[in-house]
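Heads up, one of the protein chains got dropped from this complex, but the rest are sitting where they should.
Every chain is named by a letter (A, B and C) in the order it is written, and numbering of its residues begins at 1.
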Amino acid sequence: MPSLQFSFLIDRLSAFFILLVSVVSVAVAIYSVHYVEHGTHDGRKNLIVSFMNIFIASMVLVIASSTMFSFLFFWEIMALSSFLLVMTDFEKKETGKAGMFYFVMTQLSTVFLLFAFLFIYNATGTFDIQQIRASPLVTSVAFVFLFVGFGIKAGIIPFHKWLPYAHPASPSNISALMSGVMIKVAVYGLVRFVLLMPMELWWGILILVAGTVSAILGVIYALKEHDIKRLLAYHSIENIGIILIGFGLYVIFALSGLQAVATLALIGALFHTLNHAIFKSLLFMTSGSLVNATETRNIEDMGGLIKRMPYTALLFLVGAVSISALPPFNGFVSELMIFQAFFQSAFLGNPALEMLLIASLAVFALTSALAAACFVKAFGITFLALPRSEEAKKAKESPKLMLIGPAILASLCVALGVFSFQIFGILGFSFPIPNMLLIGSLLTGLFVFAWLGLRTTAMKKERIAETWGCGITSQNSKMEYTASGFSEPIVTILKSIFRTQKKSERTYFDNEKVIFKSGKAEIHLMKFFEERLYLPVANFVRKVSLIVNNLQRGDVDLHVAYAFATIVVFLLIIWWFA
Amino acid sequence: MNITLLLYGLLNVLFVLFASPLFISLIKKVKAYAQKRKGPPLLQTYYNLAKLMKKETIYSENASWIMRITPLVNIAALLVASLFVPLIVIPQPTDLVGNVILFLYLLALAKFFMALSGLDAGSTFGGMGSSREMAISALIEPVIIVVFAALAFAFKTINIPDMFREALTSNVLVNPVLILISTSIFIVIIVESSRVPVDNPETHLELTMIHEAMILEQSGKNLAMMELSNAMKQLLLMGILINILFPWGLTTEFTATSILISVGAFLIKAVIVAVIIGLFESSCAKSRLFRLPGLFGLALFLSIVTLIIEVFA
Amino acid sequence: MTLSLITILSLYAIIGLAIILLVIFSKSHRVINLLSIVLPASYIALALYTLASDVLPNYLLGGNYFFMDHLGIYEVLISGVLFLLAALYAKSYIERSMEIGEMSRNNLKLFYVAFNLLLIVITYAFFSNNLALFWILAELTTAFSAVLVVILNAPKNIGATLKYVFITSTCMLFSFIGLILIFTLTQSSLGAGTLNWSTLMLVASTLSPGILFASFVFTFVGFAAKSGIVPFHAWLPSAHSKAPAPVSAILSGSITSVGIYGIIRMYAVVAQTSELPKISFFLIAFGLISMVVAALTMLNQVNLKKLIGYSTIENMGFLLVGLGLGTPVAVFWTLFYTLAHAFTKASLFFSAGILHHQFESVRMDHIKDAFKLQPFASWTLILGAIAIIGMPTSAIFLPKISILLQSASVSPFLLFGLLIIFLFATVAFGLFLIKMFSKRSEDGSQELKRFNAPVSMKLPIIILLVAVFVLGVFFPQQLNDLLKTIVGELGIR
Partner (left out) sequence: MIIAPFQSIAQILIVLILAAAAIIIVKRDISSLVKTYAAQSLLLSLMAALLFVETGSIPLLFLAIIIFVSKTIIIPTFMTHILKKLNIKRDVEFHFLSPMKSLFASVIIIVFVYVSFSRLLAELNFFNSSLFFLGATIGISIVFMGMIVIFTRKQTITNVVGYLTMENGVVLFSLFLTELPLLVEVLIAVDLIMITLLATILAFGIDSTIEEFHNRLNPFQNTRKLSTNETSHDDFLRVQSFLENPNKEDK
């Protein structure tokens, strides 16, 4: 019988996640000091800050709790506080929509978790997480419900829809926390419970497939986004997918007896969790600075900011390089570990499984390459070339604390990447991963060497002039390649996934349709899951509730008639039982 | 990290550095012959590089420091990458260098900055170039990964030198795996070194060019660096193909004779491959950008078939 | 010296009638309101005194008509607190209503007289040992609360009240049939007919189960109607939405619990026999039906008070489910749930009342930039909503989880169904509040002047919310013992 008795247990797993939460929170806190000031939130500043603290505390307590009851308790508090934080600008229309999505989805996840917990309790008679010993049937049912529950919170496709709505709507420091940390709490829950329950192979396959789908679809949807925060949100979906891929690999390998590879995959997944927390928060914070500076979230209206906000640009670049998994930064190392785990699948000895892994591998590779492409777009269009709007022209570098916060994370990105080998050595893992310290120093060394070499040997004369612009009189921002133009080839190639519908109509001067008069063309990208999954369900529920409403619409007579009918039924019941 | 390893590194890097431009112009020559032209001299690329080093560097007003660091990042990345692919001497086993994934991502790093520099000046060409380049490289990525996964399956290692050693001692790659995998790698080379039908390095026609468009804004020594790193990339990929398929002459011990032999052997093999590339290039036309997925699909299919064969055999 | 219970019981009546007389003959609103605050206060004091001093349960008038046991005292305490705060709140609310002409001054005294009479009747209903007596008093509560609902100057109120009176009294007639059946049954088996719960509890096991079940079903009809169980619920939302806010609070706090009280008693009687599984199933079925209908209806409501009313129905359904589960734990938490629910609902209605006086309506489309105009009421409304949907640290959370846990042992499907229903209710609240608060007035309609609620209206809300959230984290030992004793006296095994 539950009562408000909380008990906490911190083992290495939870300690790791608590570390993750705290590191990111520190940076975000530093960042928020100035960020909160900028926003026009009148009296809400204080509320934001206080709720932010509740939010962080609740996340730490969720991770630390050792009974399902306290887990749920703080989980609810986490959901509630984050919801209130999302609703900060509650007057905005989009915020309302975001809030609805987020509220419904988070409640849904609670439903699934609660069911799983009570189900387990009913079977085992204890809320203690460590004591989950139950029949395979129970654990399998529990696993499915836990997976859905945590999946919704982590935003794996198809339960992802709240992310791209909630993140743009909420203040950037909050999106940094939510996307950087909160969805990791869901990952923690999944890992924690799956590790404690007797695993089965199909769990691993389910996790792997879900992860793969989320990864590829997440990045593909990110490619077409021009709202920078929504783009980042979709990348969170992608990275959660990558994490799940690693975890799924762990389950599969562990059950196939390849313990070493399994450990590699698991550590890779966890390491990627940490890395994603770091660089995603970094990116969200810097994008928050951008939004503050340019008053828009559309990257089509930015551009040229590298000259106006050089430090922010540098920080964003570090984040972009890390999330694109380029050496020697941290994002690369964790993806490398997962890749290596994939490459070991030759030893599985189960052809069908191996083929599945290979397919997933190919998709994974595509994912990381597309991520790189997407961030070339994000950085290039946002920071490089000429400003695309007046606000962008007038943009100013953000205040110091809004740089220090991200800077901490940026340095962590580099450090975790370069010293990864040593760190794992200290932690007592010996993985066959390359020594990034060597590579990093080689890169820098050769960079400097080449620079010096050029200085000495090559011609020093440099000139800053106008380069050839296809014969235009003067370079202006209209001539630049736009974000949509940049992603157009990929969008066209992947049109079957985007469900792109191109409409074009032309009018001509003559009947032979030769002399073109005017025309317009539009590209409409279908919101597949929203239009095919979410809205239908919502509409169905709404229809049912309308029916129920109309049944009750009426005066006394109708309801007395209902009572009459019911009592007649009662007579039947009595007659039946008597 | 002992002395021989250091020696290996030095040797390999220098070899790549100095041998790579040769093959660029060699392929040009082959194509020229195919078109009944005389073509440039074999050392033309070296001349170009020397000339570019002597020219002044022009930056666009809109360009930022991205433009300035990109050539250096490229050359640095490629120099490091060239440590990973032993062309003439296979060092004794080591974890320090040779990780195939790291190798691929070093190339990706170079490409990432190249694409950024393409966008930097704000000219239309650059943006077009980097957009197409990223699209293509994204689409070829699965092929590359699966190919190397196939190699890793075959050789039970993810270390390039070890692969070569395996290939040298036991030739596991019997047909048909040989043909399949070589075809895939060949397509990869074509794509990565931006050649027809994917790209056309000769023209500066906006419809066709991709790689050239990206580095359009580069000039002087920076252009030289870009060209050089591109040549090195091509040579490294060729080297992988060569040393896996026919690793004959590849040596493992540091003696002057064996090194000379293997240098000769490698040059011969590389020339052959270059000729094949040239002939292939001149045999087919530049295809539309949106036709390319078909080609990549073919490559992916072949590599997956390779894997299937390895898995079920 | 200790008063004997008979004196205490008569004290209730004496104080009550005295106060009513004073109300009739006093002039100013303040005095009247003060008197109406004194009455519940004295009742609470008496109840606490009884709880402290005498050994319960105690049977009066030879056990024929009245008796006191812990359950009765518990319910009286809840109602007492509700009435106290409602009276406190009513002062300014009613004053304002009369200013804006919602209610004519002539009805002021009528309002307070009915208010106090209602409290008296409810108290005696909870103390009545005799089923028939309880039935009559319950009917009287209908009459007086109907007066409280109809007091406002709106034809809609009359309609709502008619619904209320007709549905409840019609159904109550059936429960009268049920109780005649019980009387006859006892007469035929014991010789002398009785309707005393105290006796019935003893002899229940000897009675013929078939008729007992039948009479349970019949009595259930009426009590269900009073506690707003679907399909006898129609009166509840309309009455709640039309009545003045303090009255709505009382309706959903005390009147419904009168019905639940009757059901609990009958359940306790029948639970002694072999019919237990049957009626458990019966109760769970009706609880589920009520919850489903209420939750689905909540999903598109435009009227705030209607929404809250439907959530009352949903919670009543949940109470039935908890009762039907029938394990001591479940009943324990069900009893606590009634208290938590009553308090939370009262706070919600009070906040809604402030909004009502601000916007002269509680319809979503009339409420604009609420946060700017009524920050206090908005926040209390949000907190109340958080509490009623059973978020952690609210008093609803623990009972909810525990009852759900009990339901899991019956069947996982029941558990999942309940969870989904709760999801609907929660979502309904969430979406409603989001929509309502995100409404902003276009520049034309700025001249809406602020209604600044006095402390006497804010204080009750604060008290209730504090109580709810404190009870959520701290469960007093006395309450725990009290509830345990009640469960014991109800003979739940």
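Points to keep in mind about this one:
Methods note: contacts are C-beta pairs under 8 Å (C-beta built on N, C-alpha and C of every residue); 3 or more make two chains touch, one makes a residue touch a chain.
What you are looking at is a predicted structure, and each value in this text was computed from that prediction instead of being measured.
Under the touch definition stated at the start, the shown chains contacted by the missing one in the entire complex are A, C.
The hidden chain makes contact, of the residues C:70, C:240, C:306 or C:368, with C:306.
Contact with the chain not shown here comes from a single listed residue; of C:47, C:68, C:119 or C:211, that residue is C:211. Annotation: of A:505, A:522 or A:557, A:557 touches the absent chain (contact as defined above). Touching the missing chain, out of C:12, C:66 or C:174, is residue C:174. The omitted chain makes contact with chain C at the following residues, 24-25, 27, 65, 101, 104-107, 109-110, 113, 130, 132-133, 136, 139-140, 142-143, 146-147, 150, 153-156, 158-159, 161-162, 165-166, 169-170, 173-174, 176-177, 180-181, 183-185, 187-188, 193, 208, 210-211, 214, 241, 302-303, 306, 361, 363.
Chain A meets the missing chain through residues 553, 556-558, 560-561, 563-564, 567-568, 571-572, 574-575, 578.
The working rule: only the chains that are shown with their structure count from here on.
Arrangement of the chains shown, judged by which pairs touch: a linear chain-to-chain path with two open ends. Taking the mean Cα position of each chain as its centre, C sits at the greatest distance from chain A. The centroid of the Cα atoms in chain A and the matching centroid in chain B are 34 Å apart. With centres defined as mean CA coordinates, chain C is found 46 Å away from chain A.
Separating the CA-averaged centres of chain B and chain C is a span of 79 Å. The part of chain A that touches chain C in the complex is made up of residues 1-4, 69, 72-74, 76-77, 80, 87, 90-93, 95-96, 99-100, 103-104, 107-108, 111, 114-115, 118-119, 121-122, 141, 541-542, 544-546, 548-549, 552, 554-556, 558-560, 562-563, 565-567, 570, 573-574, 577-578.
Within the complex formed with chain A, the chain B residues making contact are 53-62, 64-66, 72-73, 75-77, 79-80, 83, 95-97, 99, 101-102, 105-106, 108-109, 111-112, 115-116, 118-128, 130-132, 134-135, 137-139, 141-142, 144-146, 148-149, 152-153, 156, 158, 216-217, 220-221, 224-225, 289-290, 293, 300, 304, 307-308, 310-312.
Every residue of chain C that touches chain A in the complex is listed here, in rising order: 159, 162-163, 166-167, 170-171, 174, 210-211, 213-214, 217-218, 221, 225, 231-232, 234-235, 278, 293, 296-300, 329, 369, 371, 386, 391-393, 397-398, 401-402, 404-405, 408-409, 412, 415-416, 419-420, 422-424, 426-427, 430-431, 434-435, 437-438, 440, 473, 475.
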